[in-house]
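Missing here is one protein chain; the remaining ones are kept as they sit in the complex.
On to chain A.
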Amino acid sequence: MAVLQVASDLIQTTIVFATALVFAMLGGLISERSGVVNIALEGMMMVGAFTAAIVTYFLETNAGLGGSAPWIGFVCAIAAGAVFALPHAAASVTFRADQVVSGVALNLLAAGATIYLCKMLLNGAAQTPTLKHVFSKWAVPALSDIPYLGPALFVAYPTSYIAFLLVAVMAFVLYKTPAGLRLRAVGEHPKAADSVAINVYRVRYAAVMISGALAAMGGATIALTTTSNFSHNTISGQGFIALAALIFGKWRPVAGMFAALFFGIASALKSVFQVYGITNYIPVDFIYMFPYILTVLVLAGFVGRAVAPGAVGKPYRKGER
């Protein structure tokens, strides 16, 4: 039964890794589906992780809060992510800036600002102390008692449940509601959308800000479940793996979720491989590279074909032919 135990552990770790990716992937999805490229997912995750950790820290040390502190931190992270995304929306939509450059700037801004604020608020410390209160795993009654499968799937952090629930919500909103139709129309053919009185600018602003909120949730979940603090390497590439998952899932929520899970397995396998000495045969560097190589292959059409939303990256100018 040792094999089953390993498999069960592996699934559990996979879900922990994938949760953050799912949040950020959804963030990228809503922005790019509205026609705004978002390579700033990484920076938005940093802002989320930082806000969640610092708010939780001050609430538990100065306000004496206990188990509610990480929840308030999580909510603050969502708000911070949305606000942080606002300049990207302004640059991309109102000022028709290059969306990639704006994203690059935001990533750099997040990396600098979070550590700067950290040092300013914590007397020069470049990272928060280890948080005493973080999210603990919830067990779904009855289902979690199933041997092996129960602990694997039904004992998880609350943020995991939220993330997978949001995938369903996103899929429903995107394909079954007028709001989703408008979003897709704006991303595929803004002029056509404009001609039926959809406010392209407003849709894109909203999409980019929700994108920031979602990506920040991804960052917050890492700080509040995996690392229990914030430091310069709390977020190190997860935003770009989420971007890879978005593309690998061809800009669709459910497929993107599976891509995130798939990349989550790759990360989880890394720890399992190290424990069992398999890294002697498959170098750990290759496991790190794997999501990125796969994404390039998918884009190149060697493995399926990924086609981006029609108007992605193109600023919209009302009334222009």
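The rule we apply is simple: a residue touches a chain if its C-beta (ideal position, glycine included) is under 8 Å from a C-beta of that chain, and two chains touch if they have at least 3 such contacts; residues count from 1.
Everything below uses one rule, namely that contacts and distances are computed from a predicted model.
Comparing "Sodium:proton antiporter", "3-hydroxyacyl-CoA dehydrogenase", "Two-component system response regulator" or "ABC transporter permease protein yufP" against the UniProt entry of the hidden chain yields the protein name "ABC transporter permease protein yufP". Residue A:Ala244 is the one among A:Ala69, A:Ala244 or A:Ala311 that touches the chain missing from this view.
Checked against the hidden chain, the listed residues A:Val75, A:Ala90, A:Ala206 or A:Ala255 yield one contact partner: A:Ala90. Within the complete assembly, A:Leu106 is the residue of A:Leu29, A:Val47, A:Ala85 or A:Leu106 that touches the hidden chain. In the full complex, chain A contacts the hidden chain through residues 37, 39, 87, 90-91, 94-98, 100-102, 104-106, 108-109, 111-113, 115-116, 119-120, 124, 233, 236-237, 240, 243-244, 247, 283, 285-286, 288-289, 292-293, 295-296, 299-301, 308, 313.
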